[in-house]
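First comes the structure, then the notes that go with it.
A selection of the complex's chains, in situ.
A and B label the chains in the order they appear, each numbered from 1.
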Amino acid sequence: MKLVTGIFKPFKVSAVKDALKDLDVNGMTVSEVQGFGRQRGHSETFRGAEYEVDFLPKVRVEVLVDDRNVDDVARAMIDAARTGKIGDGKVWVTNVEQLYRVRTGEAGEEAL
Amino acid sequence: MKVNAGDTAWLLVSAALVMFMTPGLALFYGGMVRAKNVLGMLMQNFFSLGLVSILWAVVVYSLAFGGSGRLIGNFDFAWVEHVGSTLPPGFHLPVPPAAFMSYQMMFAVITPALITGAIADRMRFAAWAWFLGLWMILVYAPVAHWVFSPSGWLAQRGALDFAGGLVVHVNAGVAALAVVLVLGKRRGWPKRAMLPHSLPLTLLGTGMLWFGWFGFNAGSALAANGVAAQAFLNTQLAAAAGMLAWLAAEKLQQGHATTLGAASGAVAGLVAITPCAGFVGGMSPIWVGAAAGAACFFAVRMKFRFGFDDSLDVIGVHLVGGIVGSLLLGLFADAAVNGPSDGLFLGGRWGLLGEQTLAVGATLAYSFVVTGLICLVLKRVLPGGLRVSEDDEEEGLDVTQHAEAAYSSELV
């Protein structure tokens, strides 16, 4: 089992979701995060004082998949999330040693 | 004329109440946009309090109320001349002239602010600033003169507008249509859901608007008398009926009565009773409010059918509600309550309805055409055009137009 994690631009979430649905991956967990990277932040003004804000709003998408599907899923997410402009984000894969479904207690691929 | 303290107190309070509607409107709209655009929305509204007040003092008040022309005022009151000492021609009221001028100023402030709801999330602030100034002079001033000045051609013909159904709501509503047609849709609309980032803000704005509307409508009696009291009562009943009608319609159509529906229906009722407030009595305000609540519920879907992106339904609510109210006044007007003429139901005569229809038509035509021209010219003339760039639209108005974020955590 693998966990595919992606950092994307927030407005790309639904495109990513649709891409996953097309692959019959019917689950994901999303959170709002702040990203800092090559993409420049912006400056904000507060009563005449300027502040550089390095962090930009991003979303973090986590998808649990079985080993076979990892590449397809990663690829699909990348394609869906791409705008071609800097700051599009990252996708990475980590290994999952065990997985359970809370409702049933099922373990392993069953739990997906 | 000697100043009457009671009438003056009421007029000043009413002016303050109408002023309070603009921040209320800002929040009403601001809650409905996404979090990245809320300051852009608030700013467009607050800026109207700034720019329009000054323009009003410098020239627009004079163009709207000065002189006795049919089509437009003059420059008698320009640069705040005579404002403290003289009421405009045709007004004989025991109140200080400055109170009258201040009260009317607040209407001028909120009218263009209504338009901001239609253009949400995509207009450059600089473009809005230019638009605002031109619109006040070229559209608001003449239309206000036609209707509110006793010498205006619509007033002379006998069209009635107690508190601005034509001048404020029909006028701003159709102008909103013209602007969105030139401006175009938001990226992704209507496919992408753009849900309200804070409905509690919107409900707060609703409360402020409703509260202020008593100044708007009952204050338009320009005296603390029975007409004001009647207008006050009618205002409350129409708002209530508008709310119930909208909620009933959506419950039947979609299975849920929504909080935003309650707010929208109340505003629809308030819009529709505005022209009628001091001219109808009995159960009439309930019928007017209910008709508007139901009509506007259905009207807000037009934009999906016709494909114009009236983001927060200025057209569906203010234009439609304003027309409903202005025309129903031709049916429900009751000279026994107040005013020169009965409507169809009480007087049995079509005359008033005809005048109301003409007045609606004239306002629609003039405001639509001139507003459209202003937009087309600005689109051409302004270096940056009317709209923000695609990237800026994605990033949001707050950061790109105003270098601010509405909500900051401690991470920066």
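Following the convention adopted for this analysis, a contact is a pair of C-beta atoms (placed from the backbone, for glycine too) under 8 Å apart; a residue touches a chain by one contact, two chains touch by 3 or more.
This is a predicted model, so every value here is computed, not measured.
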One each is shown, so how many of each labelled chain does the full complex really have? A x3, B x3
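Assume only the chains that are shown with their structure count from here on.
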Indicate the whole-number Å distance between the mean C-alpha point of subunit A and the mean C-alpha point of subunit B. 44
Per the contact definition, I'd like the list of subunit B residues that touch subunit A in the complex. 188, 192, 391, 394-395, 399, 402-405, 408, 411-412
Can you list the residues on subunit A that touch subunit B in the complex? 9, 11, 14, 34, 42-46, 50-51, 53-55, 85
